[in-house]
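Below is the structure I would like to discuss, written out as structure tokens.
Complex shown without one protein chain; remaining protein chains in place.
Moving on, here comes subunit A:
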Amino acid sequence: MAPPDGKEKQKRKEHRVHSKGGKVTKKKDREKKDGTSKVAPPEVNRARKGYTFKSANKANRAVRRAADIDEKKKHIPYVDRTSTLPPPIIVAIVGPSKVGKTTLLRGLIKNYVRGALSQIKGPVTIVTNKTRRVTFIEVKNDINHMIDVAKIADLVLLMVDASYGFEMEHFEFLNICQIHGMPRVLGILNHLDCVPKLAKQRKIKKQLKHRFWTEVYQGCKMFYLSKITNEKYLTNDVKNLARFISVMKFRPMPWRDAHPYILCDRFEDITDPEVIKKNDKTDRAICLYGYMRGAQLKEHSAVHVPGIGDLRVASITSLADPCPFPDKTKRRGLNEKEKIIYAPFSGLGGIVYDKDAIYIDTKGAQSFSKNRKRNELVEALENVKVGIDDKMQNVELRLLANSKKAVTNVEDGDVEMDDEEDNDDYSLIDEDEEFDGMSEEDFKSEDDEENESGSDEDDGEELFKKRPTTDQTLVNAINAPDLNLSDVANRAAQLYTPSKTTRINWNKIVYDEDNATKEETQENDELTAGLFTIKRKDKAKTLYSQEDGFCYRQFPSTSTATINNWEDSEQRATISDCFVTGKWDEEAAEKKKLKDELRGAKHGDDDDDDDVWDAFDLDEEGNPLNDDDEDMNESDEDHNDEEEEVDGEAKEDEDSEGKNEDKSENKKDKKKMRLRHLFDPDHDESNEYFNNLKAELEDQAKLNRNAFEGLEDQDREKIEGFRAGVYVRIEFSGIPYEMVEHFDATSPYIIGGLLTGEQNIGVVQVRLKRHRWFDRILKSRDPLIISCGWRRYQTLVIYSMQDHNMRQRFLKYSPEHMHCHATFWGPITSQNTGFLAVQSVADRIKGFRICASGVVLNLDRNHQVVKKLKLIGTPHEIHKKTAFMKGMFTSQIEAAKFEGATIRTVSGIRGEIKKAIPRPPGNVRCTFEDKILMSDIVFLRTWVTVPIPQFYTSVIDHLMTPENKWEGMRTVGKIRHELGLKPETKKDSDYREVERVEFRAPTLKVPKKLEAELPYRLKPKHGPMETKPTKEQSFIAKHTAVILEPEDSKRERLMNMLRTLHKESETKDKVARDAAKEKHRKEVEEFETKRARNIKLHKKAICRRLSKQEQSKKSN
């Protein structure tokens, strides 16, 4: 380093004076006070535009960008239809075989609850959290199961063997998921410890992660299971995974929101064993259990069970939740007892079940010490000392607490215990302490069942009549025969008289089956005072046999039969408040007043009168109201007062001062509002529409939740259906015995609800694209297995392309890289539903199995796909412009179909088929726009409809054994392949060598007349006229000897001699030339060889010298 120059001083860092901060400001303030400020006041103009934009373009772009970002954040709002009690989320563990699915499931279960399950089969439900329950399900490496699970899973744990990488199953499953509404996917890398080197491990991780991201989305979470010890993953790994599961959030999926579905976790065959004993192949009745998910399911609705078929629900009952949430007390975690595990398929504990309740014994899985409190249900059961039958014997019915026993013994059977409807408003039976263990409902319903057979309608009615509500006016008001119940009734009547006004139980009138039947059965009674005042022309006619459309004016509830006398002033007054002139309730009046005021303010300016308010004006001026009614008058006066006030206000407006004050106030308010809106993102004006929509949907969601809040569960289920989150038991009948016989708990059993119309079969038109990983193109009419909606089914698909005039043109094969339309016969599924197709589910084919995917576009009963048809015929008779055509059709009937069709010759002469002629069959009479030639070929171009094969069969893999898999229809190609057959060839279709005759253009002939008229330069030049010698001439020429003159002959001879000489010399010359050429060639050749030899020698010498030089160099 050079020493610093002595002359130049080292430059030191300057001292920087603080220009900001507490001290500086203080100093400045002080100086300001003193007036000793040194700092010049800042220039006014400097940095004036500091915070505004300088370029309009940039500003434009910035504004647009901001708007784009804002817009991107928005999702289409939807009505939140999730129930308040969420069902367990379904976590599916998916992956090819031998990736550690079962081990992971074991680990996860162990993480939540103590005590391992000996063998895991089917879904396992665990309460993991205060607000979350999880159903784990392991998915076998079977495409049927993968498809089913993709439709219901909320979260997918996709297991990947890191030492191997991704396998086809992974991509297949991801593709299936994408089509059926993407659940959340969590990739899990396993077997990382099989990769010895850490660097390689890292590389693999990175590679797989990026591949996974391209498949799912950028930044998708991947999880790594680092190690396996003792057949278990590290506790921390599993715990972390569990944490991820517990915080996972889910986006709603339209299909699942609209359809109810259940993942069955319990199964029961309830067929009468006697029947099975007689015939073990009889159809079965079964029960499936599970949590309701998605939308609400109603009783008797149509459902589809993938792998079995379409079924109608025989009955649904909601059961006690086997995995209830803990109490809503504020505690951090769950205690051991609250971490309930429920997995009937895995044989978790003995299950005791009643018709309407399940009792689970977890074999002490959760109870470690004996003094721990055990399951209430179990305890209650143990406490029961008397059997149900005994209780039934001794049961007593008390209608009210402390009342006499109404019914002492049920055995008689003639006294009805209670009616379901009677419980609508209040419970008739007091709670009995002994029955703690069982819900009261159960007990009642059982009673009902027992007594239903012996029930007598009269008795039921008698009880009815005891009811104090005014249903008794509706239901026959016949005096009840005095029973010992009468005093009870009296008491009840005293206690339960809610209001003086009568009440109508509309629900009962509309939905009560009794009423429905009664009205038919009792028509001979004089029912005029009863429910239905049916005006009958013919007394014998029941309601159902009357003419349609005349009972609009019949009102069973009101006594309008006694025609109101609308002349009567009292009668007229009963509706006086239905008019604007009548009395308003407070809210409405307030609203009206506001409107009036607004109008009053407007009044001065313009006379823009709303029709609605015309009435008032008239009232004020003309007052045509009658004075009979005081109330009406009063209200009117009130109204007038209001009007005056309004007027007064209007006058005030003229007062300028008041106006100004008002205005300033208004201004302030406005400013305030504006400011508030500025900081409230929801009040952004640009988002007004979006926010309004969102608010509207939120209101609807709130209403959906609250509308039936107060109702009893039973009624609610009737109206709403069974909500998500409820544990239900669903009964089916008519199930093939195979289902029970081949029941496999490890495969998912799903019940998917069908909406109205989806139970039918029709023609489905879809937009389809062959999957780019599938290695073949698809052929029309080949069977495909399609998964669409809940269903998996096989059908024959016809491919087509839409022309510009919306014509569906038949395609023999699906396009390679383009979308096309496909049409098939299958179950109707709503538009925009995604579907995927596979060719076979039975055997494991190499490569990617999903061959196509797309969405449903159109549903109908038939659909026209057409293909081009070209019929060729030839004329066999021509009269001017009419021609008779042969060879186009084979029969007269066929030909008759095409009468009126347009035809065309090759040369472009257009025509029409007029009539099919009887003989010879298939011939037609046609007319053309010009005369055609016999050599012309005539075309008929038309479209012919391609029939859509009506083949549809659902995949019934649940009815098959694992060994004997469902295969379905095979393609012809596959059958041929299996049988080792070659496709038969028609001789006709073989290729042959094409023999083409060389084209010879005919000489141009110009008619003589035309030629004569042509100018000379256009006339064809023929050279000297060559007149062909006539026969005679040629004959003469042939036989005429020409004798030359002696001089001529001499000249001729000379010429001949000269010609011969010239020829001779030419040949000689040629020979000499050739010899010379040959000689020259040889000379050149010799020279060349010599030269080459010399060059070679030369080169050799040079090389030799060079190498010698090199050697000498080396040796040196």
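Definition applied: a residue touches a chain if its C-beta (ideal position, glycine included) is under 8 Å from a C-beta of that chain, and two chains touch if they have at least 3 such contacts; residues count from 1.
By our rule, contacts and distances are computed from a predicted model.
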item: Protein name, per the UniProt record, of whichever chain is missing from view ("RNA 3'-terminal phosphate cyclase-like protein", "Large ribosomal subunit protein uL5m", "Anaphase-promoting complex subunit 11" or "Eukaryotic translation initiation factor 3 subunit B"); value: "RNA 3'-terminal phosphate cyclase-like protein"
item: Hidden-chain contact residue, picked from the options A:L85, A:M168 or A:L543; value: A:L543
item: Contact with the hidden chain (one of A:T25, A:T102, A:Q700 or A:S907); value: A:Q700
item: Sole contact to the chain not displayed, among A:I719, A:I845 or A:A1076; value: A:I719
item: Option from A:I109, A:I245, A:L754 or A:L836 whose C-beta touches the chain left out; value: A:L754
item: Residue ranges of subunit A at the interface with the undisplayed chain; value: 79, 81, 258, 283, 295-296, 298-302, 308-312, 499, 501-507, 509-511, 516, 532, 534, 540, 542-558, 560, 564, 566, 572-585, 588, 611-612, 614-615, 618-619, 622, 624-626, 628, 700, 703-704, 707-708, 711, 715, 718-721, 734-736, 738, 754-760, 762, 828, 830-832, 855-862, 953-954, 956, 959-960, 964
